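Only one protein chain is missing; all other protein chains are in place.
Up next is chain A:
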């Protein structure tokens, strides 16, 4: 039942193997899939990485036995051997990089650096390539911090654009897995620049990269402090929005949530509603449905129902349902914020089309009791977000009509005219002068 809103199966294919683990952990925690299946899935994942020890542990807990299949043991020795070999290959460069004095000699100029390395330390392209391989291997073994360091240094020395790109992806993954959100955000922006740059191979490829980027960025945005603004900035760009609509409509959930939670991005909100309407056929989800109830169909009872569904969906989403443990009290901050804002949305729209509202009905609609509802409305009126008055005797709220005066409208219409005329004249003069000067 709860699995209905689960997006893992859609998201996982767009992620790196290692990035799927946090998702699986979360699912395990929520426990709406059989634990066994999840563990199996994990082993499946691990089979293609080099984290053999971890796989063995899981295997043990899955089958509750100390026996480990032969192939795992074999693979372990193989991995260790491979690691050694790679380490040796990259050794000269690594020793060089660990020597702070030597590193001092490097400059911002890549060519120069390569020259130095080649001349003084006999470190050629092969060693640099080995560094990349080594870093990759480290990453696959689960040693993310090491991998991140090496990849950083590799990027400084690398001349191959494609390699550099994949190094960047690796770095990003490593930073995400180490939960260094700030650094990860930097890496993300760097990656975005490269992807958006014109000289990207094919449009198809570009779209695919964008989609990956957006999926990976979910980790960052819902953990970073200012992530909720950033996510709108990123996802709501035309190019990225197109990519979402083409290939990954499920990302709309995150964008929608961000829009609801974030108060500062209202101007773009209307366009976003249109997009939700357009994409109704390809993707539906309590959160987008909620928005279409409030802003498309004006079905407030429906919106009411959707709100509780939204809550469930949020709690079961690995990104949105992140828990914050405070002492022995755990809460999901996003959920609270979401509900508060959603309530406001409903109320706002409701007020726009009503003249008189019964407080009781309102309280019900807002999922509040009478007292709370009254306090809430009074607060809104006080902060002049709402032009209304409460009639306590009949228990209703009376809206102030907000029709603009006809004369004001007329003035509005004509105000710009004189400005435009002046502009015209000056344009004309500008044009006339050089001619007469000639």
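Keep in mind that, in the parts below, contacts are C-beta pairs under 8 Å (C-beta built on N, C-alpha and C of every residue); 3 or more make two chains touch, one makes a residue touch a chain; residues count from 1.
Keep this in mind: contacts and distances are computed from a predicted model.
Missing from the rendering is one chain, named in UniProt as "Eukaryotic translation initiation factor 3 subunit C" (options: "Auxin-responsive protein", "Eukaryotic translation initiation factor 3 subunit C", "V-type proton ATPase 21 kDa proteolipid subunit c''" or "Myotubularin-related protein 9"). Note that of A:99, A:115 or A:297, the residue touching the chain absent from this view is A:297.
Touching the chain that is not shown, out of A:226, A:242 or A:369: A:242 (per the contact rule at the top). Although one chain is not displayed, chain A still touches it through residues 203-204, 206-207, 238-239, 241-242, 245-246, 271, 274-275, 278, 281-282, 297-299, 301, 349, 352-358, 361, 394, 396, 399, 401, 403, 406, 409-410, 413-414, 417, 420-421, 423-424, 427-428, 431.
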